[in-house]
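Removed from the display is one protein chain of the complex; every other protein chain stays in position.
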Amino acid sequence: MTEKKKTTIVLFSGDYDKAMAAYIIANGAAAYDHEVTIFHTFWGLNALRKNEKALVKKGFIEKMFGKMMPRGADKMGLSKMNFAGFGPKMIKDVMKKHNAMSLPQLIELAQEQEVKLVACTMTMDLLGLQKEELLDNIEYAGVAAYLADAEEGNVNLFI
Amino acid sequence: MTEKKKTTIVLFSGDYDKAMAAYIIANGAAAYDHEVTIFHTFWGLNALRKNEKALVKKGFIEKMFGKMMPRGADKMGLSKMNFAGFGPKMIKDVMKKHNAMSLPQLIELAQEQEVKLVACTMTMDLLGLQKEELLDNIEYAGVAAYLADAEEGNVNLFI
Partner (left out) sequence: MTEKKKTTIVLFSGDYDKAMAAYIIANGAAAYDHEVTIFHTFWGLNALRKNEKALVKKGFIEKMFGKMMPRGADKMGLSKMNFAGFGPKMIKDVMKKHNAMSLPQLIELAQEQEVKLVACTMTMDLLGLQKEELLDNIEYAGVAAYLADAEEGNVNLFI
């Protein structure tokens, strides 16, 4: 019996294009039969937010963060040429034209392929995000769990 | 016979300074006798663009992307302190003063050292970039080829 190869990705970025790159690599690695983990931290947590508003109690600063950050993968901006939100529309138009998968579809595919999606509990605290606001069927962990995966990883990326 | 060590870099960023860092590490690793691959995806593809305009047919959005993105390594901006294009001039002045290699020179050196320069075909499609617009003597591949290299890699970076 040979052990599975492992890929781990820290998704720090809250940019649509960077999250796409992370999920394309993750889905590729899963198809390649790797054990794959995406550890969402800081702005990368926004990729896991649900579209709808969750009824949760928050302090003032946490509410502000909640309002200012994009609610879910589909609302994230681009790292380059965002043009006040016009850039993402261009990218999405061109993706549709080329039959490329959107970010929400890439995330769904990752879940189907059993990519382990992890939300960093420490930064959830900092940004005031609660479990009710994030996608179902994800895991919650801290940096120690990430390192335990990564130290066995063949491919470890920070995106 | 010992196998060569491997370094792979995903160059996602279209920033002059980040591309410099990628190529400095790549050239260092090649000098260190690693087998090195730089996989250019998204905005990182701009580092491979030729200066001159290529005669290719494009759709409307693809033409717009083509116009808005920098044509080649020398025209890329900085990730920090770009100051509407003044930052890159400052960096280039200071690089000349210290006899540091410019990004186009670093790319040329990488080609001489047989660093494998790969353009990601999926994002070329998305951004409407065609082979005629990119440097000669590069390879074209997708995420599967990247992963095949990376899973054997000693050093794998996402820049």
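By letter and in written order, the chains are A and B; residue numbering begins at 1 in each of them.
Simple rule for what comes next: a contact is a pair of C-beta atoms (placed from the backbone, for glycine too) under 8 Å apart; a residue touches a chain by one contact, two chains touch by 3 or more.
A quick note: this is a predicted structure, and the numbers were derived from the prediction, not measured.
A.B. asks: Looking at the whole complex, which of B:L109, B:I138 or B:V155 touches the chain that is not displayed?
C.D. replies: B:V155
A.B. asks: Given the contact definition stated above, which residue among A:G14, A:G28, A:G72 or A:G87 touches the chain not shown here?
C.D. replies: Considering all chains, including the one not shown, the answer is A:G14.
A.B. asks: Considering the entire assembly, which residues of chain B contact the chain that has been omitted?
C.D. replies: 5, 7, 17-18, 21, 24-25, 28-29, 31-32, 34, 79-81, 90-91, 93-95, 97-98, 100, 154-159
A.B. asks: Suppose we count only contacts with the excluded chain; which residues of chain A make the list?
C.D. replies: 10, 12-14, 41-43, 59, 61-62, 64-65, 68-69, 122, 125-128, 143-144, 146-148, 150-153, 156-158
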